[in-house]
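Sharing a structure below in C-alpha cells format, with a few things to ask.
Note that this complex is displayed minus one protein chain, with the remaining chains in position.
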Amino acid sequence: MKTRLQDSWNAGRPGINSWISSAAPVVAEFTGKAGFDSITIDMQHGLNDYQIAVSMLQALSTSDATPMVRVPWLEPGIVMKSLDAGALGIICPMVNTKSDAERLVSWAKYAPAGSRSFGPTRAQFVYGADYPTKANDSIILLAMAETAQALENIESIVSTEGLTGIYIGPSDLALSMGYTPKLDQEEPAVVEAIGHILASCRKAGVRCGIHCLEPAYARKMLDRGFDLVTLGSDLRLYVSACADALSKTRGES
Amino acid sequence: MKTRLQDSWNAGRPGINSWISSAAPVVAEFTGKAGFDSITIDMQHGLNDYQIAVSMLQALSTSDATPMVRVPWLEPGIVMKSLDAGALGIICPMVNTKSDAERLVSWAKYAPAGSRSFGPTRAQFVYGADYPTKANDSIILLAMAETAQALENIESIVSTEGLTGIYIGPSDLALSMGYTPKLDQEEPAVVEAIGHILASCRKAGVRCGIHCLEPAYARKMLDRGFDLVTLGSDLRLYVSACADALSKTRGES
Amino acid sequence: MKTRLQDSWNAGRPGINSWISSAAPVVAEFTGKAGFDSITIDMQHGLNDYQIAVSMLQALSTSDATPMVRVPWLEPGIVMKSLDAGALGIICPMVNTKSDAERLVSWAKYAPAGSRSFGPTRAQFVYGADYPTKANDSIILLAMAETAQALENIESIVSTEGLTGIYIGPSDLALSMGYTPKLDQEEPAVVEAIGHILASCRKAGVRCGIHCLEPAYARKMLDRGFDLVTLGSDLRLYVSACADALSKTRGES
Amino acid sequence: MKTRLQDSWNAGRPGINSWISSAAPVVAEFTGKAGFDSITIDMQHGLNDYQIAVSMLQALSTSDATPMVRVPWLEPGIVMKSLDAGALGIICPMVNTKSDAERLVSWAKYAPAGSRSFGPTRAQFVYGADYPTKANDSIILLAMAETAQALENIESIVSTEGLTGIYIGPSDLALSMGYTPKLDQEEPAVVEAIGHILASCRKAGVRCGIHCLEPAYARKMLDRGFDLVTLGSDLRLYVSACADALSKTRGES
Amino acid sequence: MKTRLQDSWNAGRPGINSWISSAAPVVAEFTGKAGFDSITIDMQHGLNDYQIAVSMLQALSTSDATPMVRVPWLEPGIVMKSLDAGALGIICPMVNTKSDAERLVSWAKYAPAGSRSFGPTRAQFVYGADYPTKANDSIILLAMAETAQALENIESIVSTEGLTGIYIGPSDLALSMGYTPKLDQEEPAVVEAIGHILASCRKAGVRCGIHCLEPAYARKMLDRGFDLVTLGSDLRLYVSACADALSKTRGES
Partner (left out) sequence: MKTRLQDSWNAGRPGINSWISSAAPVVAEFTGKAGFDSITIDMQHGLNDYQIAVSMLQALSTSDATPMVRVPWLEPGIVMKSLDAGALGIICPMVNTKSDAERLVSWAKYAPAGSRSFGPTRAQFVYGADYPTKANDSIILLAMAETAQALENIESIVSTEGLTGIYIGPSDLALSMGYTPKLDQEEPAVVEAIGHILASCRKAGVRCGIHCLEPAYARKMLDRGFDLVTLGSDLRLYVSACADALSKTRGES
C-alpha cells in the first residue's frame, strides 16, 4: 500500500496534494514523481471519467504518493469502482449532513464497518493478498464541507465513525454563503467559516484539508494547522507556467 | 458563449437541432458546420459516454451551434460534469413531476438559484472569465415530457422556475400511453397529447421542442409552433443516405 | 437475438458463463468463441466502463453466446444504456429487497411491464426490427443475492414478477455473514445459505446462478442443480495459466 | 472468410464499395449492414489509424461485406498488420511501377508467392484454422493507378503476378495530369486516361475499380464495365444528408 | 487557415512555439489559448501518435496559433496524414542532405510542386473549399538540422526549393558532434555550428528556428535573429512548475 500521506500524518507532518484534471495519464505519471504526498484524480470538475482514472492509477504505480480520487458525486457505484481500481483515498463532494458522511463511509468499508461490495480486482493485485484486511484501516475518506448546510452540520459530520476528515472546497463554500466563488479566500465571513470547520476537526480529532491555489496561501494554511493542502491543479499550474515562460521570453518580465 | 439557438429564439425564430449517437468526435465536428442551430450529444440512448462527450465538445469548438447534452438520467453527477465540460444545454429524460424538474434546475444553476457545484474547468476556459456570472441565464434546460405521468403533471412541470422548456420524446410518450413507440406520430391520442403539451408550454411562456425523424414532419411541427425540432440522429441520417445511394447506384431508383 | 443461454435453459441444460474484467475488447472477442453459453462484461468490480462495454459488445457480435452486463450498481441510467448497447442480460449487484428487484425489472422492461425508456439504438440495429417486441421476454434479469439482508428477504425477492432469477455472489455473502470473503465457499453456514437460496429459486420456479472459481467447484454446483455457473474471470484464468506455464517451463511441475 | 465481393465477381457481377473515413467503429458497424459488397477502411486520407481499424474490423464482424483497408502508403509493416487484423483486401495508394506492385503482392502473400510474415493473430481466429492456406488466394490486392507515371506504366503494372487489379484515384490522377483534383471526372483527357486504364485491366484479365462520388456517376462507371465503384465516403454521405434534411426542414426544397 | 506564425513572420516578427509531448488533447486545448504563435504536436520523441494528434488538432480548432506536427521520421505516409488532418506545418527530424529535404517538400506539396496525394479530408473541411489552392503556399516546412552531416550539407539543404527553413535540434547536434546532448547549448563548438546554420539560412533567405529550454536562452536566440524559438515542452514546463510550487509551499524558496 502506498501510504506516504498516511505516514506523514502519523509522523505529525501535513501533506501536500496535487490535483489531476487533464484526462492525461502521462501527466499523472509525471506528477507521480514530482514529490507530492498524495495525488488526487478529480472525476467531478476535472475532465476525467473512470476509464481514464484506471489508466492514471496504472501510470501512478511507481509513485510513492497516496493515490486518491475525487468522485463526481456521493454515489455508491463510483466510490466502490474507484477503490477496486486502486484508489487509496476518496474525496467526496457535497457532504452536507452526517447521514451523507455515513453513507460515504459505508460504501467505502467492508462489513462489518460498512457495506462495500467485495471484489478489489486491481487493488488486491497491486497492493497484495492482505489488501482486504488492511483496506478498512488504510483508506482515507474525506468529506467535502462546501455549503452553508455543511457548515451548520459540521459538528455532527466530523463525528461520523470511520471518516478520516474534512476537505474544504472554498469556492463552493463561498458561493453557498453568497460570496464570489474562488480559491484562496480572504472574504472575512468565509475565512471565519473555514476556521470554524478546522476547529471542529481539531476538536473531533479528525483531519482537515483545503483546496488552495497559490503556494503562499497554501503555506499559510499549513501554518494554520491544516493537515492537507492542494496546489490548484495540473491545468492551472501548466497554464500559469506557459504565461510566465511566454512573458519572460518576450522580455516582458 | 455559443448562443445560436438562444439568439434564434430571441429573434422569434425556432431552431433545428441535430443529434449525435455515434460515439464519433469526427462526426460531431462535421455536424458542427452543417448549419444546425444546436447539436445534442445523446448520452442516454446514443452510444456515448462522458469522455467521448468531452472529445465531441472539443471538436465542436469552432461550430457556432449551441452544444447540448442529453444526459442518461436525472442524476446530479453527469448533469454537472456535462456543464463543466462545456455543454450549454441539458436535455433530461423522464422528467415526470415538478419535483423532478426542480431537481434538474437546481443541479444546473449556481447558488442562489440552485446548488450546482462550482468548478467549470473547461467551460470557463473556452467561454471566458465571465462564464460563472453568465451561466445561470444562458444555459438551456429542457425537461423531457415522455410519459403518461408527465402528461398528467405537465402544467406543474412547466411552471418550474428556471426551466427553459419541454422536449417531447414521442416514442416513449406513445409507449407509455399504450401505443407503438416511434417518432413522427400520427396516432390521434398521441398527437393530441403532444398538442396539449405544446399548448401548456405556450401558456406558461416556456419553450417546447420535439424529436422528429423526417424533415417533412419536422417542418409540420415548426409550422405548428414548436421552438425546436430534431432531425433523427447522425446514424439515422447516415444509414438512410447509404440506402439511398446504393439504390440509385444499382439503378433501382 | 443471441439466446444460447436461454435455449440451453429451455432445453433443460444449465449454462456456463464467462466473466470479463480486463477492459480488453480483444479478450472479449476471443472469449466469444471459446464455447461459453454466456459472457458477462463486469462493470462493477471489473475494470470496465460503458464505452469499453460497447466495444466489447461489438467484438462479441459473431459469438453465439448470450452477452450480459453486470452493472456497477442498481441504477437506472446504466441498466438502460447497457441494454440499448446490445446486452441481452443484466446481472445486478446488491439486490437486497423485493423493492430493489422490482426497480431492476422496471428499468429493464418496456411499458406496460416496466418503465424502460425507448431507444434501443444498437440493440435494434443488430437484433432486428422486432427487437422492441421481443426484448421484454428475451432479456435475462438476474438479481444478486449477496448479503444477509438478501438472504432474509430471498422468498419475496424471488417472487418478483419479471425477474429471471438469482445470481449468488459468495464472497459478499460470506463477508456479510461474518466470514472470509472468497469464492468456492466451504464454510458450512455460507454453504447452507447458498443452499437455501437455491431452494427458494427452485420453489419459485426461477433460475439460480452462482459465481465460482475452480472448475471442480463449478461442476459440483451444476450437479447440485444450479442453472448457471461462472468460471472466475478472464484475468483469473489468465494469471493462473501464466503461473502454470512458467512452473512447467522451469521444470517445477 | 467474407467473400461477398469475390463471390459477386465470380458470379459476373460488379461490386459497390463503401469508404470509412470517420474514425468511428459505430459508423463502420452500421455501414456493415447497409448492403455494400465491400467496406474499405481508409487509413490514408481518412482519419483512421491501425488501432481504430482493429476496432472497426471487430465491429464489422457480423457484416457479410468484404472488409478492406486502404493503407497509408506502400509500406510493409501496415500492409501485414492490416491483414493480420482481419482485412481481406488491400487498396494501396500511389503504385506507379510494376516494381511497386510486386512489392505490394510480396508483402501480402505467404511464401512461396511472397514474403508476408506469418502470424495472422485475429484473422485466423475469426476466419478459421484454414486461413493460412486460403489467404493467398482469397485476399484482394488492388493497386491504385493515380499518377501520370502509373498511366504510362499501366500495362506492366497490370501484368504483375498475384495482383487482383487496379483501383483508380481520379483526383490524384487529374492533379498529376495538370487538372483540377476531383472525383467524377468529366475532363476529356482524364476520362480518356481512365478509359485506357480500364481497357488495360480488361486486356490483362484483372479487376478494375474506381472511386466515385455521386450515385449517377458510379452507375455510369458500372455500365462502362468497372468491377468496383466506391460511393464517396461515410463523411461525404453524412454531410450531404445533413444539408438535404436541413434544407427540406427549412422548406427550401 | 490559421497563419498566426506566418503573419508574424510577414510582419517581421519572430514566433514563439510550444511543444506538446503529453498525449493529452485537453493539454493541447489549454495551450491553444496561452498566447503562442504556433503549437507543435511532437510525434517523434513526444508520447503521441497519429490518432491522438487528430484529437489535438480538433481541440486546437479555436486557437489562432499555427498548428504544426513534428513527424517521427522522414516518411511519406505520416507527413501526408498529418497535413490531411489539419497540420499547417511540418517539422521533420534528421534531414541530413538536400535529397532528404527535397523528399520532404515533395511529399508535402501538391503537383506540380510535389507529389502529395490529394484527399485533405479534415483540412479542407476546417480551412475551407480553397484549401487545395492555398495549401502549397501556406504550409510551413522546416527541416531539422541536427547532425554533423546536416551541418556539412547545410548550404545545399537550405537551397531546397519549397523549403520554409531550418529547425535546429541542439541535443542531437551536440551528440553528433561528440558533446553532451542537451538544450540551451553553451559548448563553443556547438554554439558556433548553430551560428553557422543560422547564417546559412539568412544568406539563403529562409527561416531558422531552434529548440530551447529556458526563456532566457530563448530570448537570447530571438535577439540573435532566430525566427522561431520553442520553449521546452508541455511536460517540462509542468514538471518545473510542480517543483517550484512544492518548494514555495514547503517554504523552501
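A, B, C, D and E label the chains in the order they appear, each numbered from 1.
One rule holds for everything that comes next: contacts are C-beta pairs under 8 Å (C-beta built on N, C-alpha and C of every residue); 3 or more make two chains touch, one makes a residue touch a chain.
Just so you know, these numbers come straight off a predicted model, no measurement behind them.
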Partner chains on view for the chain not depicted: A, C, D, E
Of D:His45, D:Arg122 or D:His211, the residue in touch with the unshown chain: D:Arg122
Positions on subunit D contacted by the hidden chain, ascending: 49-51, 54, 75-78, 80-81, 84-85, 110-112, 115, 117-122, 132
Sites on subunit C contacted by the missing partner chain, in the whole complex: 16, 18, 21-27, 30-31, 34-36, 47, 215-216, 218-219, 222, 229, 231-232, 234-235, 237-243, 245-246, 248-251
In subunit E, positions touching the absent partner: 21, 23, 44-49, 51-52, 72-73, 75, 78, 93-94, 146-147, 169, 171-172, 175-176, 178, 181, 233, 235
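We adopt the following convention: only the chains that are shown with their structure count from here on.
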Intersection of the contact lists for subunit C and subunit D: B
Winner on C-beta contact pairs when B-D is weighed against A-B: B-D
Centroid distance [mean C-alpha coordinates] between subunit E and subunit A, Å: 39
Rounded Å distance, subunit A centre to subunit B centre (Cα mean): 34
Two or more partner chains touched - positions in subunit B: 21, 23, 25-26, 30, 47, 49, 51, 54, 75, 78, 122, 235
Topology of the chain contact graph, where touching chains are joined (line, ring, star, complete, other): other
Chain pairs in mutual contact under the definition given at the outset: A-B, A-C, A-E, B-C, B-D, B-E, C-D, D-E
